[in-house]
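Note that one protein chain of the assembly has been removed; the remaining protein chains are unaltered in position.
Let's look at subunit A:
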Amino acid sequence: MTNDQATALNTTGTARVKRGMADMLKGGVIMDVVTPEQAKIAEDAGAVAVMALERVPADIRAEGGVSRMSDPDMIDGIIEAVSIPVMAKARIGHFVEAQVLQSLGVDYIDESEVLTPADEANHIDKWPFTVPFVCGATNLGEALRRISEGAAMIRSKGEAGTGNVVEATRHMRQIRADVKRLTVLDEAELYAAAKELRAPFDLVQEVAKAGRLPVVLFTAGGIATPADAAMMMQLGAEGVFVGSGIFKSGDPAKRAAAIVKATAFHDDADVVAKVSRGLGEAMVGLNVQTLPETQQFAKRGW
């Protein structure tokens, strides 16, 4: 067999391979970690993946300044420390950070509003990459714009680093309501809906027909307790990202394991009650209503 034939037979980076990777994460918890030690605690607790970053969102808020992709040495250290998938964040629109992360061998890139945006008009064109991308969304139109750019997974934005689940709730309910509404429209009405959503017609049509997003939908932003995670799952999330909520709490290992169990048994209040006991201090949290608009991460992204 020639090399060309082999390439035609074995293809990496297809939509199925990228979206399929997100399918394998379903029902799981992805945890923000800033050191190899934290990554090991997350893996021990049953995380399906870790998100390697320099500072958790709560510290990004506290310290301010421009927030960027993590140091490659730090990402290498985390990749080395665990056997589960490792994700990392690139700034919105910063396609070179994404190229670097792909070259480091991360398993998923989060084009994230938690970092300082690098482009105020455009997101990364994600199709040419072999590595898959997850992007945040606050509503269906935003989710479909990200999917049209090549995102293979969507998460709610929530309001990261607050320990306050209210924005994630708003986004999950909004996405769910937008999807439901499409399913009752007739074909002619879908054109107007696509215009309203500012989303490509073919994706709008696909969602209307299937009654769901064409990619996996996780939740993120402010999840701090097992009950928060279970609530998001009951609102239609297929899995959970936990950022500051674990390593800004009193007993990270115990809280992490509890959130993993509550996510898997999200519809069983007895399990959620049992794992919620004796977790120590939750992260302190911030009131989203009192945050000045410039500090609201969810407003970033277009």
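Simple rule for what comes next: a residue touches a chain if its C-beta (ideal position, glycine included) is under 8 Å from a C-beta of that chain, and two chains touch if they have at least 3 such contacts; residues count from 1.
Criterion: contacts and distances are computed from a predicted model.
With the options "DNA polymerase IV", "Monosaccharide ABC transporter ATP-binding protein (CUT2 family)", "Acyl-CoA carboxylase subunit beta" or "Pyridoxal 5'-phosphate synthase subunit PdxT" in hand, the undepicted chain maps to the protein name "Pyridoxal 5'-phosphate synthase subunit PdxT" (source: UniProt).
Residue A:Ala47 is the one among A:Ala47, A:Val114, A:Ala168 or A:Val204 that touches the chain not shown. The residue from A:Met74, A:Val166 or A:Ala264 that touches the chain not shown here is A:Ala264. For subunit A, the list of residues touching the undisplayed chain reads 1, 5-6, 9-14, 16-17, 20-21, 23-28, 43, 46-49, 83-85, 102, 105-108, 130-132, 260-261, 264-265.
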